[in-house]
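A protein chain is absent from this complex, but the other protein chains hold their places.
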Amino acid sequence: MAARELVLRVNGVEHRGAAEPRVTLADFLRDGLGLTGTHLGCEHGVCGACTILLDGRSVRSCLMLAVQAEGHDLTTVEGLASPDGALHPIQEAFSEKHGLQCGFCTPGFLMSVHELLAHDPAPDEAEIRSWLSGNICRCTGYQNIVEAVQYAAVLQREADR
Amino acid sequence: MKPPPFEYTAAASVEEALAALTEHGDDAKVISGGQSLVPLLAFRFARPSVLVDINRIRGLDGIELDGDTLTIGALARHRDVELDGALRARCPMIVEAVAQVGHAAIRNRGTVGGSLAHSDPAAEWTALALALDAELDVVGPSGSRVVAAGDFFVTYFTTALAPDELLVRARFRIPNGRSGSTFVELARRHGDFALAGVGALVTLDDDDVVADVRIGLIGVGATAVRASSGEEAVRGRRPTADVLVEAAAAVDADIDPNTDVHASADYRRLIAGVLVRRALETAIARARGGDDGRS
Partner (left out) sequence: MTATAAPGFVGQRVRRKEDARLVRGAGRFVADITVPGALHAAILRSPFAYAGITRLDVSPALAVPGVEAAFSGADLAGRVGAFIEGARREITPSLLEQVDLEVKSCPLPVLPVDEVLWFGQPVAVVVARDRYAAEDGLEAVEVDYDPRTALPDAESALADGAPVLHPELRDNVAARLFISSGDVDAAFAAAPHVLRERFTFGRHAANAMETRSVQASYDAGRNELTVWITNPRPHLIRLNLSQMLGLPLENVRVLAPDIGGSFGTGLFAEDALIPFLALALGRPVRWTEDRQESLAMTRHARDQVHDLELAYDDEGRILALRDRFLVDAGAYNAYAVTVSYNTAAHLRGQYGIDTFSIEGLNVVTTKAPVAPVRGAGRPEAVFALDRAFDLIAVDRGLDPAEIRRRNLIRPDEMPRAMGMPYRDGKEMVYDSGDFPAQLEQALEAFGYDELRAQQAAWRAEGRLVGVGISSYVEGSGFGPFEGAVVRLDQQGNVHVVTGAKPHGQGLETTLAQVCADEFGVPFDRVTVTTGDTALIQYGIGTFASRSAVTAGTAVGVAAGRLRTKVLAVAAELLEASPADLELTTDGVAARDVGRGVSYEEIHAAAAPGPRNRTPEGLAPGLEEQYYFVPPTVTFASGTHVASVEVDVETGFVRVLRYLTVDDCGQMLNPMIVEGQIQGGVAHGIGTALFEEALYDEDCQLLTGSYMDYLLPTADEVPPIEVGHQVFLSDLNPFGIKGCGEGGAVSPPAAIANAVVDALRPLHINVNRVPLRPEALLDLIRQAKAATNRGQKEGEG
């Protein structure tokens, strides 16, 4: 089917582009809109590298078609830092606790963690590991990611005060 | 791993969806959550000419618990069922099952109707439907019909749905009385497809005799399985350890597992028995009030 015009709201901004219906949301974000922070790790919904937020909930952008995302609010890793460039507490925590090495899986983790902390501001280790079992990392062994999430929870609670 | 070309239409109503399905027949495929279909498209295993997207249809995502009847709209997301506190208290088996559907991101998008209509023999919802005698509301160009769960799942990835029909709703009957339930599965990793899984619900009478028992299994056949032999071995008896062992052994007659890259048929048989016993133990403990799984 021919490419059709799409309007997607990403990180609070409306973007126009065109894509065939078969183009995945992940590919459209990356190639259509130049938002290359969302990465492709497997393209079949297992590794979680492509995770973004759709109306605040984490989804695999490789398992959605771009056309399906019209009318929704999308958040990608590019939307985490504040407009003045300050890191989001989750980003700050991942760096502070060395929760990333090559950085390829990291955007997917950051978005997954965002949803976790939104509904559970003080998760314990088991809850964190369970939630994050949908994001695969080959570099860190997950240890420092768990610590990063716990630290992010602390930073967010302090920011909320 | 890019999908092959297809035409795409987003239906705004059930009527529009049916019209599209009627027009395109076998060449059309419904997409709801897409968590099973999009990977098939990516691998080019599925090659529909037309995708009929039903996500825009309103009013199909309800989750209503009314007495003993749980009515779930086809577009209800797994995650919304998982978060339903009242449902967790009333029937832990359902919430425990849905919590094991993949991972959160999958559950945020995947739908109950999609899972039922896809009929993956490892899909938790299909075992729940069998165990709870679900009724599935189907609409087509000639009107609506109700399909009993036992008639709905035909074989691998095949249901009783005609190409021009749409599943809109599922009704589950949750037994009353002194009940306990659970869903346990064995998977290589958290969130993987189950090598085998068991949903068990037991209702005890005042003499601690099993008045009602439901056992549904996944991963052990061409569809989910209602383990009637296993149920028969327990129904009307006091659920002692020996009785549960008998039930686990009896289930063997109900299942016909396959061999694949993850496990052989023999292994699946073995662990199905283990899981049936463990699931019944938990369900009975909960029915007795020891561990009600409500936390």
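Going by the order they are written in, the chains are A and B; count residues from 1 in each one.
Criterion: contacts are C-beta pairs under 8 Å (C-beta built on N, C-alpha and C of every residue); 3 or more make two chains touch, one makes a residue touch a chain.
A quick note: this is a predicted structure, and the numbers were derived from the prediction, not measured.
For the options B:4, B:150, B:177 or B:236, the residue in contact with the chain missing from this view is B:4. Here one chain is not drawn; of A:25, A:105 or A:153, the residue touching it is A:105. Contact between chain B and the unshown chain involves residues 1-5, 43-44, 186, 188-193, 261-264, 267, 270-271, 274. Not every partner is drawn; the one left out touches chain A at residues 20, 22-23, 30-31, 35-44, 46-47, 49, 76-78, 80-81, 87, 91, 94-96, 98, 100-107, 110, 125, 128-130, 132-146.
Convention: only the chains that are shown with their structure count from here on.
With centres set at the average Cα position, the gap from chain A to chain B is 29 Å.
Residues 1, 20-22, 24, 27, 43-45, 48, 51, 54, 57-60, 62-65, 67-68, 112, 115, 130-131, 133-134 of chain A touch chain B in their complex.
Chain contact summary for the complex, chain B toward chain A: residues 1-8, 10, 31, 34-35, 38-39, 41-43, 51, 53, 55, 79, 102-106, 108-109, 189-191.
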